[in-house]
Structure formats: C-alpha cells, structure tokens
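Note that one protein chain is taken out, while the other chains of the complex remain in position.
Let's turn to chain A:
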C-alpha cells in the first residue's frame, strides 16, 4: 500500500492569539502538528502495519515545518516531504495548497491519502476534498473508522453526530475526525530512527509550477480579535432568588427567552 498523509503545522491549541502588524503574532508561539492530522498519521501507520507498504507525510509550508515532519517520522511514518513555498509565495489560499499538493501527488500512484478534516488555524477544511477532486479519486470526509480489505474500503463517516457506513474502493482520500484512533506519542527509539529517515525538500520549480499557476483566488484583507467580553454578572443572594433573577434577566435584559 502506497499511503500519503497531508499534514499542516499549526499553532498550539493552548496559545493565546495576539495580532501585530495586521497578522497573527507568531513570536514565541508553540507549534504542533494539526491535531486532526495526528489522527491521519496514526491511521496511516496502522493501515501500513496491517497491509504492508509505506507511509509518506507531505506538508506545504516553510522549513519550520521540518520539526513537525520529524515528529511524524518519529511516530512511525517512513518518509517525509516538505514542499517549501517560502521563497515563492506571499499569500496562498486553499486553492493554492490543493493545487500544489495534487501536482506533487499526481504521479505517485497513491492507494490511500489521509488528511485531517480541518486545520485548527484556518479552519476551512477544503484541501482534502479539493485534492481528491483534482486527482480524480473519491473521498470520504470526517471519518471515525476505516477498514481496508484488498482494494475495497468500508468507512464510517461522522455526519453531525450521526454515523454513515460507506463502502467504496481504492484509490481513496479520507479526512480524519476525532475518535478515529488514539495517536501515539513518538518513542525514544522512534525519535532516534526518525533522524535517519528521508525528509526531502521540494520547491514549486521542482513540481514545474509557477507562482501564477497557484495564485490565490481569495485574499485576507483584515485580521482582528473579537471584542473583549465584559465581565459577566455573577448573581448573589439565596439560590432561589438568584434563579428568579436570572430568568428575569434572560427574559427582559438579554431577551433570549
């Protein structure tokens, strides 16, 4: 099995977000593998261990993503590829990223491509399905279970809490939902081994792409923080009176009931 994982480096979920110069301030912030992509990496490793083959983790980003790619290798992926767009691209969007990834993947004969269903920073959830469509393969998003049997696959998809059991065949792209598995922590021997595993770096040139080919279709014109919420009103007095007051406030002041 020829398995690929699409991975994004993102802000740590615990980080406080601040803005400087119209952009999200990244100074001193911790970066991690996008949590949904961790499920994707874990699933890829499990599918490989059960069926044989190789797991390649691919990321579009800057050389700083090498750290997260090494972590993926330490978890057990076989190879990593960084498509470094630092020198070529100012602002990309999901069109850009999907086009770059599919250009890289188009001649790789992938049997299975796994991505996270959404990145916790941008939150679009577009890149997986876009890549599948460009490659002409089918996809299932937000999956919580994957069973591969030869060239066919049974997938459980989370649909706003309900589950769909879906039958399909390879090649296939799936995007991981929480609950798919429990991602492993890299072991010490895994970390040692990861240092010797291949981590290739490509640029747009290597994919025969120009900046114009991947020019974004959308543009961010402003980033801002939500207005800070004023401290709420903590009620006082006898519990019964507090409850009465709360219902009155919700009815007459907030007017939500």
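Simple rule for what comes next: a residue touches a chain if its C-beta (ideal position, glycine included) is under 8 Å from a C-beta of that chain, and two chains touch if they have at least 3 such contacts; residues count from 1.
What we mean here is this: contacts and distances are computed from a predicted model.
Visitor: Out of "Electron transfer flavoprotein alpha subunit apoprotein", "Peptide/nickel transport system permease protein", "Fe-S cluster assembly protein SufD" or "ABC transporter ATP-binding protein", what name does the UniProt record list for the absent chain?
Guide: Its record in UniProt gives the absent chain the protein name "Electron transfer flavoprotein alpha subunit apoprotein".
Visitor: For chain A, which residues touch the unseen chain?
Guide: 11, 13-14, 16-17, 19, 24, 35-36, 93-95, 98, 120-134, 138-142, 154, 158-169, 178-179, 215-226, 229, 231-235, 239-240, 242-244, 246-247, 249-251, 254, 256-257
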